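As you look at this complex, bear in mind that one protein chain is not there, while each of the others sits in place.
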């Protein structure tokens, strides 16, 4: 996952981009970068780290001059050798035309596209998808950038939300399936492109609208114009609703909070239980837990305290300290939960290791009954569209101790040592979100596109 | 404020100290340090920054050898020139006896003690209180360290919880008024001293007990022994219950969460209101808001999303961007609150600037009625015992726009542009916490000790 | 200018590369990098700064595994945005074949080559020449890398010494004019490529030979093999003899020291003068000054002390300190030179500002007569082959105060306030170095190749 942002026509373009990346930090903590444009010159600053670490003071933004800027947060740098894989990337096309790109997503036919390009003499300097975009544009027919994009992006299969900064334009493209979100906003005379609307809120910009699947939006001197790639079946990533997007971000004019709360309500309807208290795994389970509590009429409470100072570095216990269950991130409010029947709500279970640690801690603190409720179905398949799930073997449901049982749910309950574990059904999930076509491949294994391995 | 921690008799003394400081990070984010002792040699590592920044990897703890270690987080470095003011401090006494100290609090008669010492030829290298402790010990009668402490600390007036690491002992002292908390814990054969019990939880240590006001605890080869300074009227800082301590920390065996929830309940009893929803200012108002909601029977909800990546550095808008209300820290869930009558609960109002920003943001998002409820009385007086309040003039109730009104509460409501603002009464506050003697001087101006200006 | 180095077949390949870059540090102080290869995976580490700053400890080399490595020092990053312009560069060609490149020099037909490539759809990510090499290879005919190079490098006009690391080979190419030096060395079973032989000495490797102009050397499992590009008139950069190469480096088996000393001797024959003492501008003028002194029979002495701690950062005097002639780099031995007739020898005068400062300092210290002797002709033309001279207007001889005089030499003497200034003649220069074809374009304006502006 990544968070991407673009600003058009502002004397504070790079500052607004900084603000936007800051609001989108949850979409990527490994690295960030900003590129700005002035007189066909692109200035770039990027590094590993949080937005605040890379841009610690005004001086750090000084060189990023110009009225157009784009930026990106990077989620993970797996298979990537350091800062080279941080976005934006900058390219120079024919006649010294400079472009910079940031994107969010994962191209499904990356390998065959790359091989085709290499056969024609293209060379690659990174392993990230953005180079494919640039190579396709460089070789496409047409004079204007939009035409080149329209003519060449047809062959790209997969998930991509992309922002390109060119001489005097900002271009935003969302793949025809609409896997990843992309929003258009406006602040005074400036236009903003952002992965989520929280990128608008931080700078007091207003939502304009969702960018459509397959849409190529060009923002330039003539305002905002659109072209479209050939349409495909709508396949929005449903995990944005379950976990990824910030609850205060909006889609189609409504907060994700609203849908996430409905997930909790439907979960309560499908899987009610008698209990003393509903708690959440903070912060991912908060909204669904509130919905569950409201629907079922049992009080919501804060049973786990999150340490907000947990960053990326944490020294692990050495082997001489074997059994230390370091409660660095979550600590229970022991007096509150002792002797109680607890429902603990989270959005999903990926590997199961965190949930197992949590249930053990709850037991140690005298909880009488533990009922785990998950506001989505079990994750059974890997994501090929940009969500950073582990390999299939590492997923909770593929744990041999669970997989080999007839009654997998009971096996899971035993593994977690809980009185009950229940997942929201796929139907319950789809009933909670706006009616639309979704990619639910991580639950069903039905991938909207062909995948190259 | 500061967080302090000591570990006695562990081969992982500095690692456990690191863990403890990590759990106590909320008590001080400006700097941190750890000192460890081996064969009368003290190794010290300290710097400005968060615990994780100063100790990013195992290598950073490597030099801190020994079975005893102490550490401290520092809240603020006002009046202090950089790293020199970070704790621990290390001193060498007669016969090359090395000691290291960390403390939390503020000595009321610092100036006169310092002048007396300087007159006798003592020199000072910092402006922090710990030097006073060391000088008094160096000049005290008696052979053993505890005797010297008992003989000389009688003259210290004010708030201090102090941990001293000496050759083969760990000594913990809490001032006779008991202003600041100090806890004794145990993990296997090791003893732990910590400002709060959350410092024990992170390393799976068990609570033993509160260290008593005036108690000098010596942990050495002969186990734990105690001596006492002359007793004073109990004056525990009540603000630890209202805001400062982590809700999952325990005092007298009960979570602070329990008392903070009672504050909310009593606030609801004193100042009920008709509304659609109770929200909190996260995270400081969370528990009191839950108590308020439970007592009054209106649903608690999450109306403000906190950006957890906010650190110490943030580039402010330049003057060219005048009216930008940067929502870097809190963003409302607009759809949830629009058109609603909202009760917003927080623990206290200090300057009033944050609350004013928040109520403005709520208004902009279409909230119909705003009722502010504060789970403590108005702060009217400065704290001389270590709480980092601003000067009296900067306090909300001393704002000229408010102070000059007959009906201050109405003036406050107008200033914040809210339908109602109510504070918990002092009686309601005292009824919520364990029966004990408290320092409530920030509300009443009645200081338990003489103060030197 | 740059220093480049490659190591083939050593378990310490990256360490030897580090050593070599260290010895070649004088060829570039702005940045450095090392790439190593193992199982077709290339690891890269590069940054701005000195070799020692980028590789401060063993850990910094740890990730650079493999038996082949290349590295480069970069002289200047003009027109280049930071670390992106540091070498090596890494590219991926067809079938995931990885290559890394470092080069020294300047391509004369860079712009037209780039335009041709861009027209065909190539995209560029940097402004440095190495991308041209990679693009040409990617599009060249032939199966083997050497064949591709032979088939495509024919079109490159200009100066380049290039080392390429490919799957299991190290390839070194020197342009057909032989502008920049390139040496082949051997250490046990390993082969080394280096800009200068001082890169061999530091690791106890032995000189094998100069790589020939136009030669493509392939070092692989079958040992060392050679192919040749079409030959061109020999045009070795004569400035390597005058200034750039380290005096302890060897060319054609002889130290540069030998030739540089001969420059001083011929300078003495052409421009003798009566004086008390010969001093040099350390360290650039040292060897020529010794030669001058030996030929003319006047004692050589050390009249200027160089501060060896001068690095890249130095805080300049503010405008409030107007007349401060900061002697940060050179300080005269006042007692030695006072009242004396001094000959001061340097290798060249570029802008004239340093020499003017020096003669002023000598005057202030009571020198009776100053005779400046330069061991090369006046620099009158810019270098298009990689030497980092300023623009023509900034050259000393193009200073308006000098240029507009009939007798330029007298004008120069007046400008520098010296009794005499004499340059070695072009004939005297050519008579001092091995008989060979040289590029002397900076003195004559006769460029061996066409130049694109």
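Observations, loosely collected:
Labels A, B and C are assigned to the chains in the order they are written; within every chain, residues are numbered from 1.
The working rule: contacts are C-beta pairs under 8 Å (C-beta built on N, C-alpha and C of every residue); 3 or more make two chains touch, one makes a residue touch a chain.
Quick caveat, the model's predicted, so the values are computed rather than measured.
Partner chains of the missing chain, restricted to those shown and counted over the full complex, are B, C.
The omitted chain makes contact with just one of the residues B:38, B:67 or B:139: B:139. When the omitted chain is restored, the residue from C:119, C:155, C:209 or C:254 that touches it is C:254. Residue-wise, the contact with the chain that is not shown comes from B:93, picked out of B:48, B:93, B:310 or B:431. Considering the complete assembly, subunit B touches the hidden chain via residues 43-44, 81, 83-84, 89-95, 115, 118-125, 127, 134-135, 138-139. Listed by residue number, the positions of subunit C touching the unshown chain are 11-12, 15, 18-19, 22-23, 25-26, 29, 50-52, 55-58, 60-61, 198, 201-204, 246-248, 250, 254-255, 257-258, 283, 286-287, 290, 294, 299-302, 305, 307-311, 313-315, 317-318, 320-321, 323-328, 331-336.
The definition used in the following text is that only the chains that are shown with their structure count from here on.
Distance from the centre of subunit A peaks at C, each centre being the average of the chain's Cα atoms. Spacing of subunit A relative to subunit C, judged by their CA centroids, is 49 angstrom. With each centre defined as the average position of its C-alpha atoms, the distance from subunit B to subunit C rounds to 61 Å.
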